[in-house]
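Yeah, one chain of the complex is gone here, protein chain that is, but the others are all in their spots.
Letters A, B and C mark the chains as written, and numbering starts fresh at 1 in each.
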Amino acid sequence: MADFIPTDPNFRERVAASFDRQAFLATIGARMTVLEPGYCELTMSPRPDLCQQHGHVHAGATTTLADTAAGYAAYSLMPAGSAVLTTEFKVNLLNPARGDVLVARARVIKAGRTLTVVRSDVVGVTGATEKPVATMLATMMCLADSPDPA
Amino acid sequence: MADFIPTDPNFRERVAASFDRQAFLATIGARMTVLEPGYCELTMSPRPDLCQQHGHVHAGATTTLADTAAGYAAYSLMPAGSAVLTTEFKVNLLNPARGDVLVARARVIKAGRTLTVVRSDVVGVTGATEKPVATMLATMMCLADSPDPA
Amino acid sequence: MADFIPTDPNFRERVAASFDRQAFLATIGARMTVLEPGYCELTMSPRPDLCQQHGHVHAGATTTLADTAAGYAAYSLMPAGSAVLTTEFKVNLLNPARGDVLVARARVIKAGRTLTVVRSDVVGVTGATEKPVATMLATMMCLADSPDPA
Partner (left out) sequence: MADFIPTDPNFRERVAASFDRQAFLATIGARMTVLEPGYCELTMSPRPDLCQQHGHVHAGATTTLADTAAGYAAYSLMPAGSAVLTTEFKVNLLNPARGDVLVARARVIKAGRTLTVVRSDVVGVTGATEKPVATMLATMMCLADSPDPA
């Protein structure tokens, strides 16, 4: 796995400020638990209002976690003054989304000037055991000189 | 576009009962506006608590709408006593998710015994105009003899 | 379906010249049968050397046809002096790839300045009947001021 050098030394503040502006992440209770250059981990706790008809977390909530982790893994490497957009992703659902917490771990595979490709894996953590829930492959786009609104 | 003959004459009740058990759909305010054999339309209204950092509906909420419409388009053709699972999907985000309402329209492309392939398009509707928001290609799996829990 | 206005009046010559430089398309016997702004149709004839273990055309050959049609549907709308690159695609295989000919029909869904999203469907044509073989969703990238090599 390549190590990445961030171009913006203040990437942590930039990412945190963007995260805090995403109301939907508060709605689903996502929190950022790790951020490194090219890597982001988000955690959420299953709740009844996030579930589908079989009592597991809805694939849409799981996908939101994976997509958001992927976006911030990519955004950590983008320059100051830029914005990040998801252009597309594909997700395979591997096992029912359950556990004490769900954790999405996203890692940049290829950081280009315009497009960044990210892999994002979601696991369900119960006690000391982890079970794969979903795996995502996503493409993120850098919009230069398009800072997030204040 | 092929016309589909449902194998379960009570598919509307079966789909509606399943939809009503999905708490996350209530959380995001999704409602089923059309259901025909092999076709499902869901509608949601943008709200601040569904938005991302630029003030548009979060890709995760849009994807939830598209995935759920795809699932019920497929489930409408599945036999009584079965359950439906999303195995995977890919979504391309085309334009910011905004409008008076977002509408997901899902249509079965290929209904197999085990796997059903569905296309699901999300548009933003503002007055009389529509703008494409996202397009999804999804694979749904039929679990025979696995009815949703009562 | 939107109608597209090409920005380069010589798009047909530009696309044809690019197509002719792709040796792999000659290897699989692909030919361009229709080109319109934002639309491209390619045709290939099943041959034993294109087949997989069950005697149908290999998914890789089918995918090559779909991807190439998608690329030229996008490239038809790109400016003179540009090059086109596939950044990613997803394909669902719907039925065995067989018939008198396989035809890929690609249509631009969204033409952006940098990225163009294309849907590409492959059918098997036998006499007067068509059967769906595969459906693809692809993202193409425009490299400005990067003409194909002469």
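Of note:
Convention: a contact is a pair of C-beta atoms (placed from the backbone, for glycine too) under 8 Å apart; a residue touches a chain by one contact, two chains touch by 3 or more.
Here the structure is a predicted model, which is why all the values come from computation and not from measurement.
The chain not shown here is touched by just one of C:D8, C:E41 or C:D67, and that residue is C:D67. Here one chain is not drawn; of C:T33, C:T86 or C:T114, the residue touching it is C:T86. By the touch definition given at the top, chain B reaches the unshown chain through residues 87-88, 90, 114-115, 117, 139, 141. Listed by residue number, the positions of chain C touching the unshown chain are 18-19, 21-28, 48-55, 57-61, 63-65, 67-68, 83, 85-93, 148-149. Interface residues of chain A facing the missing partner chain: 90, 92, 94-95, 109-110, 117, 119, 132, 135, 137, 139.
Basically, only the chains that are shown with their structure count from here on.
Chain centre most remote from that of chain C: A (centre = mean of CA atoms). Chain centres here are Cα means. That of chain A falls 32 Å from that of chain C.
Chain geometry summary: the mean Cα position of chain B and that of chain C are 29 Å apart.
Multi-chain contact residues of chain B (touching two or more other chains) are listed as 90, 92.
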